[in-house]
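Of the protein chains in this complex, all but one are displayed in their positions.
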Amino acid sequence: MPGVDRPASAPAGTGTAPAAPAGRPPRIVGFLCDFAVDVSAFTAANGTLRDLPHVTLIKVPCSGFVRPAWLEFALRNGAEGAFVCGCPLGDCFNRLGNNLIGDRVVQLRRRFERQRIHPDRIAAIYYGLHDHEGFLGAVRAFSDRVAALPGPVVPAPRAAAARPAAAAAPARPAAPPGAASPSASPSAGSRAESGPGERADGAAPEEEP
Amino acid sequence: MNTSPASDREARYGTGIMVLALVSLAAVLAIAWGEVAGHRLVAGGAVGVILLAYSFILLFLRKGGFTGV
Partner (left out) sequence: MYSRLLARLLSWTLRLDVAINRVYPEDFNPLYYTGGLSNLFLTVLVLSGIFLFLYYIPSFNDAYASVQFITLQVPYGQIIRGVHRYSADAFMIAILLHFFRNWFTDRFRFSRDEPWISGMMLLLFSGFLGVTGYVLVWDERSQLLVAMTGRTLAAVPGVGGWLQSMWQGSSGISNLLLPRMLYLHVGLAVLLYILLWWHYVRIRHPKVWPPAVWTLFSLGLIFLLTGLVPTLSQPPAHPESVPRTLTVDWFFLLPYVGLTVLSPLVLIALAVVITVYGLYIPYELPETPAALGIRDSGIAQVVDANCTGCELCYYDCPYNAIVMAPSPHPGVTKAAQARKLLAIVLESRCVECGICIGACPFEALELPRLLERDVQEQVVAACRA
């Protein structure tokens, strides 16, 4: 079982550092394989989950169909988290799609660290046709974790590049954590957040920031 | 002592691994005894016990969170 659905070891969404504005849950885009978990009974017409209306699901023919660039595209277009859900590992209808997207998400998380986007904003989870309980639990845990992440989703690239690195560090604490302020750089803060205590996400456990 | 669910789980599966390691040690002795005493069926069965114990050790390592995802 992926550790995603074990909130025991994951930081509680409201407990540690609620950086998102209180009350507004994070906007999350999920790519859902046609053959994976069947949530048609829990989904509204526009693809949002009934229980979690801030989560929108986009159906794709296979989790391997998802280009990792689309996860980044979602983050750069206003989503605060993006995940892919495929069939359980080893049970992909098309044999390999979920393993492939799992590897690609791991690679993308590594790239996000270099780009100072918090890697926990993306995840790959795996739930089969009838495991909607596990799926909803995992999405809820993911949503809570994303809600706890500080800072803007995507650091403003030009501001970060233009400013000397030494000057960047002391300026940050003044920035309001939840606001999408164009000049605030979350790099050091988000790295500290993703320390060993938090590595229970199960989506990409072998990499360590 | 830390009594979080994670370390609780580690302790439980860790104990299981210790027991299985002892079982496989006993099976090694059974193989030696079977070979010396000419009970080769016992020796062959003990090979199976070792392999089964190792398979569960691998499973417990994973379930206890010592290896893998």
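Each chain carries a letter (A and B) given by its place in the written order, and its residues are counted from 1.
Rule of thumb we're sticking to: contacts are C-beta pairs under 8 Å (C-beta built on N, C-alpha and C of every residue); 3 or more make two chains touch, one makes a residue touch a chain.
Quick caveat, the model's predicted, so the values are computed rather than measured.
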Chains still shown that are in contact with the chain withheld from the display: A, B
For chain B, which residues touch the unseen chain? 40-56, 58-59, 62-63, 68-69
Where the missing chain touches chain A, by residue: 1-2, 27, 29, 34, 46-48, 56, 58-62, 64-70, 73-74, 77-79, 88-91, 93-97, 100-101, 104, 126, 128-131, 134
